[in-house]
Each structure stands twice: as C-alpha cells, then as structure tokens.
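Note that this complex is displayed minus one protein chain, with the remaining chains in position.
Going by the order they are written in, the chains are A and B; count residues from 1 in each one.
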Amino acid sequence: MMTESRNNLKFSSDLGLEMYQLIEQLYPICRSITGNGVRQTLKIIQQLLPFLNIQEVSSGTPVFDWTVPREWNIRDAYVKNAQGERIIDFQKSNLHVLSYSLPVKAKITLGALKYHIFKIHDHPDWIPYRTSYYNERWGFCLSHNQLQELADEEYEVCIDSSLSNGSLTYGEYFLQGESQDEVLFSCHVCHPSLCNDNLSGIALVTFLAKHLSVLSRKYSYRFLFIPGTIGSITWLSENQTQIFKIKHGLVLAGLGAPGKYTYKKSRQGDTEIDRAMIHVLKHFGQDHEILEFFPYGYDERQYCSPAFNLPIGCLMRPMHGRYAEYHTSGDNLDFVHPQYLAESFSTCFATLQILENNKTFVNQNPHCEPQLGRRGLYNTIGDKELAMLWVLNLSDGHHSLLSIAERSGLPFAQVQSAAEILSKHGLLKEL
Amino acid sequence: MMTESRNNLKFSSDLGLEMYQLIEQLYPICRSITGNGVRQTLKIIQQLLPFLNIQEVSSGTPVFDWTVPREWNIRDAYVKNAQGERIIDFQKSNLHVLSYSLPVKAKITLGALKYHIFKIHDHPDWIPYRTSYYNERWGFCLSHNQLQELADEEYEVCIDSSLSNGSLTYGEYFLQGESQDEVLFSCHVCHPSLCNDNLSGIALVTFLAKHLSVLSRKYSYRFLFIPGTIGSITWLSENQTQIFKIKHGLVLAGLGAPGKYTYKKSRQGDTEIDRAMIHVLKHFGQDHEILEFFPYGYDERQYCSPAFNLPIGCLMRPMHGRYAEYHTSGDNLDFVHPQYLAESFSTCFATLQILENNKTFVNQNPHCEPQLGRRGLYNTIGDKELAMLWVLNLSDGHHSLLSIAERSGLPFAQVQSAAEILSKHGLLKEL
Partner (left out) sequence: MMTESRNNLKFSSDLGLEMYQLIEQLYPICRSITGNGVRQTLKIIQQLLPFLNIQEVSSGTPVFDWTVPREWNIRDAYVKNAQGERIIDFQKSNLHVLSYSLPVKAKITLGALKYHIFKIHDHPDWIPYRTSYYNERWGFCLSHNQLQELADEEYEVCIDSSLSNGSLTYGEYFLQGESQDEVLFSCHVCHPSLCNDNLSGIALVTFLAKHLSVLSRKYSYRFLFIPGTIGSITWLSENQTQIFKIKHGLVLAGLGAPGKYTYKKSRQGDTEIDRAMIHVLKHFGQDHEILEFFPYGYDERQYCSPAFNLPIGCLMRPMHGRYAEYHTSGDNLDFVHPQYLAESFSTCFATLQILENNKTFVNQNPHCEPQLGRRGLYNTIGDKELAMLWVLNLSDGHHSLLSIAERSGLPFAQVQSAAEILSKHGLLKEL
C-alpha cells in the first residue's frame, strides 16, 4: 500500500543524483523519433529496469491517420571550410544537424549553405534544436555567433544519414498491481542532447518505475518511453482494446530545471489525477501554476483526443516555451540539477500516494461525534484531532479522503493518517 | 450564409453616415406612443425597407392586461406672454410639450402655469422629455434658464392636441430564411426629438434589415419598430401563436453616442444570444459592461416576462439613465455620431454572424490528431493551426463552434474558419 515513505516526501539527495547520472549517461546520444539513438537509450534504461519491453513497429504500419515513418539514422555530419577544417561538427553537438536530415555530400557556396541553416537571435551562443520529420530536407543548426564567423568561401557539407524502412522503437514497462486498473506514465524519448526536455522526464519515469517496482501497489502501473506524437499515436493504435484500463495518467516532460511547476489538467479537467496533483502542488508550497487543458504541447494531445479523452494531465517545470533554454543547446547538463529532479520525484510520488490511498470510508458512529476521549484520541496534538473530526464528519459514503482533504484544507497525508487511526478503533469502515 | 463580410467587421464610414442621415431626417418629427408622428417615421423607413409592413391596432383593443390607448396627435402648442410673443414654442422643440397632453387654451397666471411646468436643474439649458400617457393632464417642459426668465404676468397657453379613438401604429419587417427559426430585433419608435434614445436604435434596426435582406440567411429575421411598452405588449398579444419561433433576439436602444457598451442579458442569462454578444464585445476590445437581467428598462421587460421568457437581451451605448443627455434636449444631433453608429452596427452584425454560423461538428478522426502536415495544413501561420487543433479536440458533438471559441479564447471567426478548412479536408462533419 505504498506507505513506506508517506511521511517523508522529501527523498534523499542521492535519488536526485542517481537521476542526474542517468541524464549524464543519456546526454551524448543522438535521438530522434526513430533510429538507433532511441534503441541505445532504452538499452541503458533497461540496466535500471531489466523487464523493460523494447518494442519495434515497422515503418509503413498504419496508425490511425498516420503511418509509421521510415527509420532515420545518422553516423556523422560536418561542414568543412576551404581549409578542410570541420567548422560545424556533429561530433561536437548532435544539435548541429536538423533532425531527419536527408543525406548530403556536396561543395556549396556560403549563400547556398545559408538556405540550410537554422539559428536563434536572442542567445547568440546557443545552437537551436530543429526537426523536419515529414518534410524531406537537410539542414544545419548553429549559433548566431558561429554563423557570423563564416567566411564567404566554398564549403564541403556532409550529412552521413540514412532514411529507410526500419521501425519505430519504444519502451514499455509494466507493474502488475492488485487491480487491473492502471496508472500511465508517459515520457518522450525523441529529443537529442537536451536535458530538461526531456532527459529529465525520462529519468523521472525510470526511477518512479524502479521505486514502485518494490512496493505493494493497489493500481497496476504502465510506463511508456516513446517518441513524441508518432509514439503515443502508435502506442494508442496498437493498444486500443486495453486503453479502458487507464484510470489516471501523467505525461512527464521537463522536470529538472529551476522555475515554476506547471500542471496542465486533463481535457476532462476534474479527474482524480487533476485533483490529486493540484492538492500536492498546493500543499508542497512550491511555486506553481495550474492550466486548463489545451490541445497542443506533449503527448497529452493524443491521450486527450476526443475518442480517448483519458484522465491524463501533464506536469512540467518549467513549461515548454517559457524558458530561454527550451529547444536550444542551453538546455544542457548545467541547466538541470539533482535537487529539482528529486523535488519532481517527490511531487509525482506524493500524487501517486493519494491515488493509492484515496479510499472512501463510512463513519460507524454517525449520530453525533464519537467520544474520542475515552479512546485516548482526544488529547493528541490539535491538528490530528482536527483531521479526525473532519474525517468523521464527512465520511458519509459520499466523500473520499481526497474530498475531505480538499474541503478541510488539510494535507491528504494527515487526513489519511486520521482515517487509519479511526479505522483501527472501529470508528470507520471502508465503503 | 452571411460570409460576405466576416473578415471585415469594420463597416465603411459610409454606413455610419447613412444611418446618421436617417436620424437627421427623423429628428424633427414629434413621435409618441400613437399618432401621426409614428406613421410619418415608418413611412420614411419604408423608403429604405419597401416591404415594411405598417400595422394599425384600434384604440380599445384589449392586449393582455392593457388596452390600446386613444390616439394622440398634436399640431401646435405655445405659451404667449402678455406681449403676445411665443416664449415657449412647440415649433422650436417638440420636447416643450408633455407627451399626451390634453388640449388646452386658456389665460393663466404665472403661479398657475408653474403647476404645469417640468424642468431639470442640473443642466439649466436643456429641456427635459416628459410623458403622461395614462394620467390625463397637460404640461410644458422647459429649461431651467427659460423658467427663470418668466415674468410674473398673465400668459396665454395653447396646446392644440387631440386624444381620441384611432389606432396604435407599428412597423414590422420580415426576412424569410432557410429555417422557420427567427431572430427578433426590436426598437422603440415613440420618442420625439431625441437622437440616441432612440433614433439611433431605429437607424440600426433599419440598416441591419436592409443589409440582411440581400444576404442568404439560415435564420428568418423579424424587425419591429414599435412604441415602447404598449407596443411590445400589443405585438406579443397579436402574435402569441408565433412567438415560439423566436430563438434569439435583441432590443436595440441608444447606440449612437460615445461611452461604454452595456449588454443586458436575457432573463435566462445563458442563452446563445447572450453568449454570442458577450463574445463579440470581449473580442472587439471596446469598453463594455455585462449586466444581469433586471425587470425594468426597455421592451425586454415584456419579452422576458415569465410567460414568454424569450432569449432576448438588450444592447445600449451608453445605458439609459447613465448619461446626462438622457431624456433631454441634450440628446440631439450633436450627441450621436456616424462612427458610433457604424461601430454598433458592426457589433450587432458580428453577433449575428455567430448565430448564423454556430454549428456543431464531429471530428471524423477522433483517435489522436489527424496528420495535418500531409494535408498541407500544418505549416500555416500559428494561430490558424491552433484553431484547427482546438476544433478537432472539442468537436465531439458536445461543443458548438461558439463553445470552442469560448473555451479556447480564440475569436469565433478564427474558429469558424478552421472548421471550414477542416471540413473541406473531410476531417469534420456537421452534426
């Protein structure tokens, strides 16, 4: 029943460090929506989650309105100047290559090269991250400063990539619980060397899975490591008959950097996961913002499409597009910190504890208050007594513990603890 | 389908001028709740709306709890001083006579005359507008300054009016649409030389009717030019069996002067016309206030009486009683402007476009997002794409385009345009 760390939601800094180390290990890999980068990533995760199931779905497989694309792989890429020096070098940063770039090998003028170059103005030292999955082209991304330095001469461009039939790869990890009802965690694994978006999400999902694997669980848990958009579409398409089991879910994306938590509610907007997450954010006292669902962002777009409308929200810190480092080389190993990873873990875990423990009880002495004093329950500290009174008063079969926590303003753990004491004394029974 | 000016809600200044010219033409006429002033007014409107139906309802006709009153007409009125000079002259301003004054011709002292005089303090140069429809009396209205100047001498008073059996006159203009469902516009035509209240409303209703007459229409439209209170009561009484057809409606009163728009909701408070009007006012960015229904004001009092409870709101600018010029000679041709008339026209027309186009669609690809990219719909400008995602996500059969506009915060026209593009690509079907 996941009670082990209930009263200690601040996990040790060791855990933050372990997540950070996984990020360090995954950082150099060039991931995209398909290809060996994803496979290599999942293999590393498998060292922590040995039963991680690595799935391959062939290119060309129809998945709802989409088709699994050809597989993209890249070995090397560079731009050499007239002196033969690699002035743009994929080996230094895989962000330098437009993701899904077609192979190219050519001599080209600066003017022609510029048509294939992406940059950002605001941070002249940062390389932007750009993709072109469904529009066949090639390109290089570089910093504004790098671009300024390019002399007007002939360049040799080389992208040693391949785009050909293969498969889309994703990871799935399942933990059976007492119930068939499932909690889904989903993170995207398609971004190359970008730490917050989304190596942080990958690390969190990995360690939540690892942590939950050794606890007893009311719910079954499913953890998806998927390429963004096409990955969730593929998974939903392949698992249509099982989707009804998902009772709660979270997309985790960007949770290792400083800034405000943003929780984006599910499309339904008032589901238990929404309420549990909002409760946790409120009571942890950390700066946060709650947003109504909107149909762009991460894979919640697909999970919350009208035919599924799943109770799945999205937690971010900070929110995509709201930090300068977003989708640039600034989102590197300096941008994420073990401390924030640990805090995000605690936030997620506390939310799970609400889901796991959110029972509804019935007061067995509903006529007036029971005499707590003769049971030795009255002279306890004020807050405990208060929680007991709330639980007794609202345990009429219509209020779950989360409802009681919401109405009383008390933290869930305190309400849960009161319910356990009262149950022990025969004053409550689970509905 | 009224699409002609969707993207051009700012109508030409010509339209404002045309409305202003109608006001100029109607300004000198002495209107009341019955009589030739109303007939003359409707004849002028008929020049713009040739199929305007001018109805006469005989004095004495029972209309619910009321009776159509006797008809009042006035030819001349004055107060002459001892020198025989017309010091108060109906020919100079018809506001000088208390509306529905009984005929009188007498010599009278200043003291006795004062019992029959109405004035206002706050604006010493303005003549107030007063009526006594159901209480038989006579009176003159004059400015505070004029009153001060009256010497203590004998006066000759003359009101050459008549109050006798005749009829109540109103105008009705109907435009058949594809559907029997109707949109009602109502304005009061009983005020004499007052421009904002309500020659502005008359002008707006006239030009909305004229403008709609040449467009294709989903709804049928009915336009009423009626004396206030007794006119709407009479019309409702005479049309009881047809009233169920009215699905939306607006009372337009005072819409040509500077100041804040006030939209007073229907008694139901959350009807489509309420939501459409609020959406338009919000997105037009003009200063406005939304008021809940209250049972006094204009003819919405009757339309929203409990037995009818019609979805009819009232748009004003500014609201009655909230401007100094209200019901005084200050509400003259200088107080209203073509610009405000044109703005009010745009506001009303934009609201109608929502009603006309507020369909509910069903996403034909509800499992995940459809691949907009392969349809060439993805690399369009950001807002358009966003509107498409909202329409797709919420088109589950439970959200009209107006609901989608409300939830997304996007302007209706943008949502409508997205729905049209998606429909063309087979991604949406109308419910």
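Following the convention adopted for this analysis, a contact is a pair of C-beta atoms (placed from the backbone, for glycine too) under 8 Å apart; a residue touches a chain by one contact, two chains touch by 3 or more.
Values in this document were obtained by computation on a predicted structure and should not be read as measured data.
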Touch assignment to the omitted chain, from B:Q25, B:S162, B:S213 or B:S305, lands on B:S305
Filtering B:W66, B:F118 or B:F284 for touch with the omitted chain leaves B:W66
Touching the absent chain when the full complex is considered, from B:L113, B:L236, B:A342 or B:A413:
B:L236
Could you please point out the chain B residues that touch the chain left off the display?
64-66, 134-135, 229, 232-233, 236-237, 240, 267, 292, 294-296, 301-302, 304-309
Residue positions on chain A contacting the omitted chain are 363, 365-371, 373-374, 379, 386, 389-390, 392-396, 407-408
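Just so we're on the same page, only the chains that are shown with their structure count from here on.
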Starting from the mean Cα coordinates of chain A and chain B, work out the distance between those two points in Å.
55
